[in-house]
Each structure stands twice: as C-alpha cells, then as structure tokens.
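A single protein chain has been removed from this complex, and every other one stays in its place.
Each chain carries a letter (A, B, C, D, E, F and G) given by its place in the written order, and its residues are counted from 1.
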C-alpha cells in the first residue's frame, strides 16, 4: 500500500464509504497483507518494497518446501529462483515440479521465465580459483535473474598476477565488480588498487586448516588496505548479486 | 600513465626520441613514479587509478608522519584528510602544521580546501545510537571530502522502532545508505527490508561483554537475512564512505 | 523431606522410636532417596523440587536408554517426554516401546497422557523463518506438556517487518513470549521494543558461514539493545519452554 | 498513540476536522512523535510501550551526554537512572548536575525520586563471590528503581556449598531469582535444581586466564544442565533486573 | 638402560671387553634401543621410564596398525590396551587378532591378561550424566589395567544435588577422585568444596550449541573457584586414569 | 560439624537437652556456621572440609577487602596468605595492616606465622623461562605455606634441552612435579616422558602474538602426547600448589 | 617475458617491425599469455617465474578437473602431480586417465615421469607420530618430485625423547629439515635447540578435543621459544616441501 492508496483509503473514510473502525483495522496491519498462520509465508510484495523479489534459500528447506515456495513465487512474479539446492535435493524438487530447471555448477533451480526487470549496468564477476566457481556462478545466475548483463572472469588469483593484469581491461568495462576469493583472498585487495568501480567481495569457504571454512578469507577482505571494498557473508553469492544489481540499476536509471 | 601516454612513449621510441633502453626503464616501473626508498611513500596518483585520493590512516602513525603525509598529499591534490587521530595526537599535529583543522567528533584532521571532485548522488548516513556517532561522523566527513551531499540521521535504533519509521521518507530520498550500528546491529537488517537503495553497513565496537569489540555486530550484519547489505570492517567509516561515493558517482554520471 | 518431616524425625528420636544412629544415617543422605548405583538414575522427585519433571534429552542416549527413561518417568509421573530424537532413533524407540508417540517436526517423543499440571498463563511462540520451525515446535510441545496454552506465530522475520507488525496484537495477548530466531536474530530486538511481556529468546543454528552454527545469533541476542530479553542456549527450545512455564505459572497462581 | 487515539483521529477525518492529507502525514510517522534530528534522542514513551523507562547506559557517553539524558528523562518520568558510570565520570556529571546521587558499588547515578511504578513481587539477588558485588548491586538498584522489593544474598559460591544451602529458605521466599556468578559460574546450575522460581543468571567478567573476561561463565550458564535458567550478557545487571521486574509484575497483577 | 647397566657398560670398557668405539655407539643412542626406521615404533621400555606402559591410541590408526601395536606391546609387557576404537574398527581388529577383547561402552580393546602392576590406592570415578559414561568407563578400564581398584558412581550431576550428596561417603572412601562432566561441568566445582582428595576433572564433549564440543566444560573446569582441581583434555579418560594411578601408587608405596 | 558432633546433637535431642525445634534449626543450616549477610564471608572451616585453608585471591579485591580477609583468616587459622596483589595494592594493604609481609616476585602477602600443617612429600617446581618465575614462585610460596618442602629449578626450557637433562636427577628426587611454562609450553611434554611422578602443568601468559595470553600454552599442555599430565588455569600457581600438596600428603600419610 | 625480450620488442618498435599499437597491446597484458576465458586455466610458466611448477590441489576439484589439469601440466612440463586426492577420487581419476599413478599414504597422484629439475641439497623429513605419516609422506613425495633427495624419520615424538636423540646424527646430515607434528607439536621446539639447519614445521590436524583440528599445534609452533623455526598451514606438506626445495637449491647452486 503506497501513499496514493493510503490517501484513497482516508478519502473513503471521509466520504463515509469505509468506517473508521474498518480503516483502523487495515492500518493496524500496515499497508501489507500477509498470509499469517501458514508455516511458509512467501512475501510476493517484497519486490515492490525493496526492488528485489524474494529468492528461496534452499539449504534448510525440504524439497516439498522448496517446490511450494517456487510455485507460489512464480505465480506472483512470473518466475522464481532457489539457491543452495544440492544435487539430491534438486532431483527431488524436479520430481515434484517437473518444469523446474536445474543449474548444476551454482547448485540452483529456476522455475518459469526470467521476469522483466529494470535496466541494470554491466556487472563483472571475477574469481580467484577453480574451486570458487560454484559461488561465482551463483552470483552470476542471480545477477542475470535480476536483469543484469554479466561478464565472468575465472581463475585470476594473485599467485599468477599476470593472469589478472591480462584481464584488467575486461574488468574495467563493467560498472560493478564482484570479486570471489577463498584461502587468503588477496585478489580483491589487489584489484581494489587497480580499478575505480564499486567492488563487492565474496569470501569463499575454499581452503583448509587455518582457513577455518572461510573465516580467514572474510577477515582478510574486511581488513583490506584497499578502501572501498565491501563484503558479504562467506559463500554468499546471492547477497553480492543483489547488492551489485541495486548499484547497477542506479547507474543506468534515466 | 594511461594508454595515451603509453602510446606517446612508444611513438617517441619509434621516432628515435627515446632510446629503447630508457623506455624499458620507464616501463619496468609501470606507468607510475614512486618515490622509492623513503619510509613514507605517498601515492598521489591513486586518485587517477581508483577515483579516490589517498587518505591518511592516523592510528599507527606518529604526529610527524601524519603531518608529513598531509602536507605531501595537500600539495599534490589541493587538500588532504587524516582519520583516527585522537585528541592528543591532533594537538601535536596542529603544533607542527598550524593550518590543519581538527574535527573533534569524527577524530579527523583536514588540511586545505576540499578539492573539487566528480558529482555524486546524495548519501544518507543512519546511526543506531549516540555511541555510534564518531563512526557515523567519520563516514560523513569522508563522504563530503570526496564530494558527496550527505544527510545524517542519528539514534534510530530498532529498540524504538517508531523513531526509525518516522525517518523512512528522509532515508528514501538518498541514493545510497550507510547504516552504522553496534551491539546486536539489527538496524541494517530492518532497514534492508524497507528501502531499495544500495546499503553499506558499518559495525561499531560499541557494546560490552559478548559484543567482543564489535565482532558480534559484524557477524550479525554479515548473517543478515535482508539480502543485498554489504559490510565493512568494524568502525570503518572511511571504507563505507569510499564505497558509497563510488556508487553515488555512478548514479549521477552523465 | 520437608521441614515437617524433619521435625517428625527428630520427635521420633526424642521419643526413642528412632535411634540417633539411624537418624544420623537418614540425615547424612539428605531428605532424598536416590537409586544409587544404576547407570541411568531417573529423578522422579525433580518435579516436587523444581516444579518441572525430568525430561529425557535424547541426543546422546541410545534407543534403549531413551525407552528405559521414558518408561520409568511415565510410571512415576503419568506421562513422559523425550526431545532431540531424530527420525531413525525415534523408530528404534517405537520398536521397543510401541505406545510412544512420535512428533516429527519438533523431533520429540511422548509416552502416556500429558499429566495434569498447575495452571499457566498463555505463551506465544514467535519464529523468524521456516527453518526455525523445529525449535519453535520443540518449545511449543514442551510448553504444552507442562500445561501451558500456546499460540504459534511463524515466519515473521524482520526483513519483512510488516509481517511482524501485522501479528503484534496476537503476540500481545500472551503473557510470556518465546522468540526463536537464527541468522542475525534481529527479531527479538525489534519485538523487545514493542511489547511489555517477559521475553525469552532462542537463537537457532540456522545460517551458514559467519553464522557459526548459531553463535552469532546467540551473541546478537545477548548484546541486544532492548533490555529485558533473556536468552537460552542455541536450539534450546526445551529450556525456553521450562523458563516460560515457570513465569506463566506465577502469573496465574491464586 | 494507542488504538483509541487512532480511532479518534479517524473519526476526526470522517467529521472533516482533519484533512486526509494531514492524517496521512501523521500516520506515515506511526503513532509516535520522535524529536528527530538531535544527536541524543531520549525516548520518554518507552515506558508506555514496554513497561520500562529508558535507562541511560553511561559507558560510551560523555559526562555532558549523561547529564543531558538524565535531565530530559527525569523531567518526563519524575526520576532517572544511569549505569556504568565510573568514579571519575560520576564526579564530572555531579559537577554539571549537583542533584545527582552517586551509587558507588554499582557505579550508577540517580536523579530525582524513584517514580511510582506498578506493584512487583519480591526478587532475590544471589551472588557467588565478593568480586561479583558491583554487578549484583547494579541489578538490585535497577530492580528497586523499577519498583521491586529486593533481597540480597552475597558470597554463596558452590565451593562452600553449605553457605548456599544455609540461605535456601531466604531464596525460596522470593518469586524471581537473579543469580550473579563469574569464573565457572556453577552457582545457578546448583540453584536451578533446588528452587522452582524463574531464575535469570548474570555471568560476570570476574576471573582470569581461561575465563576470557566472562565468556566461559556465560558459556557454562547457557550449557547448564538445569533447565529453565535464562541468561543475559556478561556483567549485564540492568538486563537481568528489567527481565525480573517484568516477571515480578505479572506475578502480582490483580 | 638404568644407571646400573650404564656402570656395567663402563666397567666393561675399562676391562677391555667392550671397545670405546662400540660403547660410544651404544651411548650415542642413549640408554634405550629404538627400532628406528619403521613407521610404527612401539616403546616397550616406556613403563620403566615413566611407570606406565604405552597404550595404543586407536582413533587415528588403521585396524592393521592397531593390531600390530597391540601384538608388539602384549609380547613385551604381557598384555596391551587400545582406546578410541569404534565398533567397526573393533570388529576389524578382532578379525585380524581373534584374542582381542572388545569393551563396548568405553570403546576399547585389550589383548592378553592384565599384567601385574605396582599397588595402587582406590580410585573413585564419578560422572555427571548418562552421556558421560563412555569416558568414565574409559578412565575406569585404564585405571584397572594399570592396577588400580576402582569405584564407579554415575549420574550424580549438580542439577539433582541430593544424588551427589547421597554418595559423598562412597566418594570419600577413595584416595583419588576422577570427576567426568560435560555441558557446564559444575560437578567437580561442587565436589571440590566437599572432599579433600586429589581430584582430576575430565570435561566431555557432551552438550550442544554453545558447549562447543566440550570447550565450555573445559573452560569452566579450569576457571573453577574450587582450588586444587586439575584438568585433562576433553574426553581424555586415559590421561585422567594415568594421572590418578601415578598418585594412587604414591599413596600406598611402602 | 562432623559425624561425631552430629551424633552428639542427636543424643542431646534424645536426652531432652536440645529441643527438636532447635536441632532442626541447626541441621537446616548444615553442620557449618556461615556468617550470612556480610559481603565478605570468610570460610574458616574450609580446611576441615577440604584439607586446605581459604586463600585470599587479591586481584579483584580492594586493599580494604584484602586486609579484612587476611585478618579474619589469620585469627581463625593462625596465619593467612593472599595472592595476585600487585606492588601498589601490596603497599596499600601494608599501610592498613603493618604486620603483613610482602613477597615481591610471586606478588603475594602473608600475615602471621605459617601454621602447622600435615606432613607432605617433597614437591619440585620446574620453570621454563625467566619470565615464568612469578608464577613458579607463587606455586612455591603456596606449597610452602601449606607445609610442603619445595625444590625450585628455573630456566630449563626445551630450546636448551641439555639444561633440562642436567637437572633430571634433582627433579626425580621429588614426589610431585609442578611444571610452569609459557609460549609453546613444550617442557611438560618432554618431562612427562622422562619422569614417573605425578606432574601438574601450569601454562603461563608469557608470550605474544599467537600466544593469546597463554591460551596456546594451555592448549598445548592439554593436547600433550605424554599421558598423565594434568593442567590448571593460565598463571594459576595457587591451584597447582594446592593440587600438589593434596598429592604430597597422600604420599606420606602414616 | 624477461628484460631481454622486452628490449627486443622495443627495438622492433624502433625499427618499425612492430607498430606502437601492437606493442602497447602486448605490454598491456604484461609479458605473459594466459588462456583467458576457460574455467581451469593452468599456469605452465609458473616454473619459469617461481622455480616451482604448478601442482594440482585436488581437494576441491572434481575427478574431471583433476584429470584435465594433470594432462595439461604433464603436456607442458613432462610430468605432473596432484595432492589431496582421497581413495575414491583417485580411482575416478585413474578411470579417466589410466596412466596416473596412485600414491596411497600421501593421498597423491602423479602423471608421467618426474621431470629433470635443478640440483637440491638433501632434505630430512621428521615426524612425531604414526598418525602424522600421510602429511610427512606428502612432503616427501613433493620434495622428490621437485628434485630433492629425501630422508624420512618417523615416530620420534618428544614423549619418548630417546627415539629422537637416537636419530639426531641422521637429521644433521640433511641441509634442510621438515618437522611434522600434531597434538602439542613439541617436536620442532626440541629439535630447534639441537640442530642448526633451516627448519620448516608442519602442524597436523592429529589430536582431539582441545587440539581444534590442528590449531593448537599451529599456535604452539608459532609461539615456539626456539627461534628460526618457520611454519606452514595445518597439514600443508606441499607448502613445506616447496619451501624446503627452494632452500635446498640455494645450498647447492654453483
């Protein structure tokens, strides 16, 4: 319920078409109608409020819950996406919902066409090692689902600095950069000193021993001496994509 | 040294004005001239490369080092800024460099006028509690130094939700939001579900006991269920400002 | 053994019905009789002492141990409950003890009827996300087993604030609130500023990466700026229920 | 703004005394009026909303900020309290605000009389060691400020179990127990098996080495095998008092 | 090689029966003969040196390595013991070495008779919960293998204090106490204030959430306010038994 | 109150010299008389119960509290000891209580003569580095206060293995060994393979960086591959001394 | 592209054989040609740049990715090696690439002959326990693959000091020492005081409880009082081998 709807409701009160009591009930619930009482409550109006539709986080849901959420969201929004769906769970969802498309590398599912979205500036997704690919691809898939044109650049870790420098021009062509890196995650620090674009860094859980499932990569990114890098949770390709798209839309708004 | 300068150099080689040996020497050092060999090497060309000038991080520098760095940067760039300069150190720098201006709340110093910068969209800096003000003001001062128009909104923590909701319209007027919060840092999660702007969250070290000097605030922000929030290091107002300005410039580029 | 029994024993000593030596033996063991020497010693008098019967913590027990404990407690108390019993273990217990009832979502078992308990004020159990349901349901089942009327409100996380505000009236109808939340666990902070009831927060292990299996949620709840929230261990629906029932009974005692 | 005020506003709209536009403006800000724009925004209506007035957390405020907040709150509420004010800061506040009363052991300040509050059942505050006294006294002072009758029992740690058992009857006379303990914090676990009252445990930062400034005490309390104990942040006497008073009021409401 | 052997060797040198060069070779290797060069080098003389034979730590060994080590040690010492051998591995070892005896609860294996050992005072092994039994039994089995008479007392956690107090006399009959406890591990603190025996505490990994696989129990034991409690690694029943036996032998030496 | 006193009381009841009511009152407080209600409650009977008198932990007490506790304990026990009293606080206590003796290296105070204690076998206190001396001396002073003969061996860290081996005979002359070590704390592991005595290891906070104020030393000691080493809290010389004396007394009891 | 190639290119520009534009393109990419755009980009020139060829880290790669990387590297370098390939994955790679040789203990794969490498001084690899063998063998295999002569010494932990001292002469024959140790990792500290060679310590994840999967071993090694020990990540046999070979080559260069 936006301002115009609010004014319309108040006008209806003034004109006596709606009683103050009924209006109070509507207003007490705020301008949104939630299907209260059900275990899985999808939030179809989230896109209106935040510019980004609800995405299904599959890791802690059963196949039945994922299928139900995808169907409900696709019905409202025209298309839906679920992430963190491993191979076994993906097959189980597809058995329930045969129209679902399985995206293997990013471990994601889509249902229905990608809905039309606002224009977005190009995003470049850079990743340091082969092992970081699932997260980089998750970021790419979500960015594209949200309407962004995406360039992917893989395996440009700093241990082979020339690989990274060789791709600098390509990176500079984008307006927003997502840098995905595990282990010591030095890539975004180096890149942060070379490009002037907003950059979002995604630490990954790639590594062993002292890597602590990505905590050291996360810490290194936050402690980076290259100012202006912002960071999301470990392996959070979705969050990076959403942030990048919000920036990318600003960059091309009329 | 940008591409055109590179081509000019190579043309000079072709025409015999520069010997291959001299050109090799220049190129071996990359297109930048560093004053190698000195302990404090300022990087005056950083702005050309990354869009943002070098800022002086005062916490681990002596007053002499801060004064020297401010002077060198102000000479090249027209104006300079140092952060993390506590009251005692600030006085010591001012004794060495009387033109310096002390900014008390954000614990910062500036020297010279704020240089002209590219246009930037408005940034709103929201902070949860009075104790978060120094960090919020650091973010504000740096944003303004980099050319951004800034709105400040203080003391809108979630324990008094109405205070936050009362200011939503003001927040929505900005194109980029910086949310500063300590303790459990719930503010950005709530805000993330209410506005569609890119949001950068700054955890602060405000709190005690289990707050662990901001680590819990940091963790909560990274674990936030509101997708699209990006995060910087604890108390890192500078980093948030630089990131916000990079986004804000994209939003108003011609 | 309460004071009246103690005085009775001492009177019996005075009157020569009990020898000082026998009385010393009884007193040395304190007023309670434990079945010493067995590996699983149930504590049937715990309810007399603490108002709450012993509940079986199934996670680190074998099916045989769970069945034995449920039987012993049900014999003494009229009914018994075991928590943290996963699907496989539940089946194994049911094979040993066919009268057991399996509660799937909260992963719990009950044996026999719910015994009559003291009156208890209504408890509202609020949970932030679908993934928090098993813990919320554990809290609900234990609360009901202890005699409390329970209202359940699911999926009202702060990223969709309207969902929560829409249910505020329902929450305010209860006398005690249990708030279950994972990830950054902002829900109880927000709720703590909106309701005046005693609130017990249960962090859950829902999340990934920096969530650290619930440690960040736990930390955020303890660091909350909304005073008066108390907290139990991660995923500890039982503890929250016991605490809520102790409060709820106070609220309706004659 | 409660429901009756909301209905009054809507009736005024119907009758034409308030234009829909003005009403929309008021409603957009929610039923509360915040003094937006100032750095220190006190929340005088918090008591109406949550049953507990705003208390001033002195640790991260300047003497000037503390004095201003105490004055503003005392003006609205009749009396005010600030915690975490060390000796030096307390003297500085008193210099600014001579009517302030300094409470040395709990490191707190009060201004004005203790306002009348709703009735509250008796609270017993138990503490394990001499070093825990400042926190226990903070809890006691806040409880009394909120209207609760308080019993204090000090130095009953479990290493001298008899001391604790000797005071059990006194503890059982209260309706709510606050147990304050540092080091290994075993006291609340033992007490939790002996009394049937709601108990709130406050870990303290007392200890050294592996105590980690109270983290081990906190962990031990949360991991306690005595169900129904709830916990607040390390050294958080205020939070325990607020929670206890909310419970104590329920216990004696008409 | 003890002092008398050393003197014998040197006498043999003096008398010319052993050349200085041969003696140098023997001495260069120190008074012990290690079968250098093999991957599994058992240390049959450890008992001479430290009073305690080598025990096989099965957790990180293959069944083949365990069987080889047990055989070698049994040959030298008359009997051998392996710990941390789970059910599957135990079966695999028994298939290789049919004389092995499987001890199910403590997850251990023995081969051959328990060798005669020095006399040892009685040890009492107390454990807080059913889930702590495997570790308590590991401590008991190792103590008995090393020649100690053992009393076992199970399920006397502090949440039911009367259970513990009822067994105090039995505990006081032993000369050394091993206290095994998980979760918040309050048992040894309480016991430490009630008995005057040397006490060794074993934290266990029993618990969940904030228990951190026994780290909180460990921390609580080390931070205990009952002085004189010493602690071993989490789940280290073996270490506690070895320490207790070393003490128990001192107590009864002639 | 021991068993004989209990029987005497009960006989007095039988004979009518004590009323059942009075006896109940005495028994309700358990056989001990605690001065309930005062902030500092010394426990003069602790020695009867645990064999070790109460020692004053000075770190978190004011000079006034230390002086009061020393005086009270010296009055009951004939002599008293306080630890963790830094130089400034020691002077302040001495000003209040001129008979106090300051022990500089171990940062301790004693008042009055060392009371007669039960016989104790010799204890050897070994320390790895000069920086560990304050803790080693604290352990030595407390051991001697409790009646043990003590040998001190300093600066025998494993980086100079010969130093340690040169003192092995001296170490073997004692019946109990306390090994004090900071940094990586390898000394007790090496010693544990060379001597057959009960050994108590004290990690110290000596070190920097990754030493984490002694946590790494503590962890290394608990993870030691030399079985039978037991451990106390970081810098806890008192606890090691109490444990060693309890063992040493067993070793020489008649 | 080394300096001579760079001068050759510039000379070609001067002579007009290469246009400035083409030269700019080559220089912009730095002197290296990366096969940009493919997911797995092997770096065959790494050996030229760093002296050590790329090794395949198998842990986070699929069998297909491992096979592809081994083939590509073997084609360029004559032979290739992959580490962290568990038994199942090894079989899957061998099915794809039958020429691969499986090395069971170090869990590694090699393809093709070991290529000729620069001369290297002898390396001695010492390990503390049987459980450390896989890592010690990984270090040995990689060292040999890189051209080093290797001596292996197993099971010389400090709990049996004589075993270690018996092998000192063998250790001293090498020019570089790799010491592999889990649990408390005291071996390198002891060894560091006995030999004058460069020593690289590898902490292993062997241990349980407080060992924290090798973090305590790592911490102990870094905190070691024996100066000059350097450390690599937990279980990082590869890193230790590469470091040792770089040192070993220096030691025998002409």
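Note that in this section contacts are C-beta pairs under 8 Å (C-beta built on N, C-alpha and C of every residue); 3 or more make two chains touch, one makes a residue touch a chain.
From a predicted model like this one, the values you see are computed outputs, not experimental measurements.
*Asks:* Could you list, sorted by label, every displayed chain in contact with the chain left out?
*Replies:* So, taking every chain into account, the missing one touches A, B, E, F, G.
*Asks:* For a quick check of understanding: of A:93, A:150 or A:226, which residue touches the chain that isn't displayed?
*Replies:* Counting the whole complex, the residue in contact with the absent chain is A:226.
*Asks:* For the chain that's not shown, point to the residue among E:16, E:98, E:113 or E:254 touching it.
*Replies:* Considering the complete complex, E:16 is the one touching the chain left out.
*Asks:* Go through subunit E and note every residue touching the omitted chain.
*Replies:* 3, 6-7, 10-11, 13-14, 16, 20-21, 23-24, 27-28
*Asks:* List every residue of subunit G that touches the chain not included in the displayed model.
*Replies:* Touching the chain left out of view, subunit G contributes residues 46, 49-52, 55, 121, 175-176, 192-198, 200, 218, 222-223, 226-234, 236, 238-240, 242-243, 245-247, 250-251, 253.
*Asks:* Quickly run down the residues of subunit A that touch the omitted chain.
*Replies:* Answer for subunit A: residues 128-129, 157-161, 183-186, 189-190, 192-194, 207, 209-212, 215-226 touch the chain left out.
Everything that follows uses one rule, which is that only the chains that are shown with their structure count from here on.
*Asks:* With chain centres set to the mean of the C-alpha atoms, which chain is at the far end from subunit F?
*Replies:* A
*Asks:* Tell me, please, which of C-D, A-G or F-G gives a repeat of the D-F interface, judged by over half of the contact pairs matching in residue number.
*Replies:* Interface equivalent to D-F: A-G.
*Asks:* Taking shared residue numbers divided by all residue numbers at the interface, is the value for subunit C and subunit D over half (same) or under half (different)?
*Replies:* Result for this pair: same.
*Asks:* Taking each chain's centre as its mean C-alpha position, how far apart are subunit B and subunit G in Å?
*Replies:* Going by mean C-alpha positions, subunit B sits 40 Å from subunit G.
*Asks:* If you average the Cα atoms of subunit A and of subunit B to get two centres, how far apart are those centres in Å?
*Replies:* Using C-alpha averages as centres, the distance is 25 Å.
*Asks:* Using CA atom averages as chain centres, what separation in Å is found between subunit D and subunit G?
*Replies:* 58
*Asks:* Which subunit G residues reach two or more other chains?
*Replies:* As it turns out, subunit G has residues touching two or more other chains at 28, 160, 209-211, 215, 218.
*Asks:* What topology does the chain touch graph have (line, ring, star, complete, other)?
*Replies:* Graph shape here is other: it fits none of the named patterns.
*Asks:* Pairwise, which chains touch?
*Replies:* A-B, A-C, A-D, A-G, B-C, B-D, B-G, C-D, C-E, C-F, D-E, D-F, E-F, E-G, F-G
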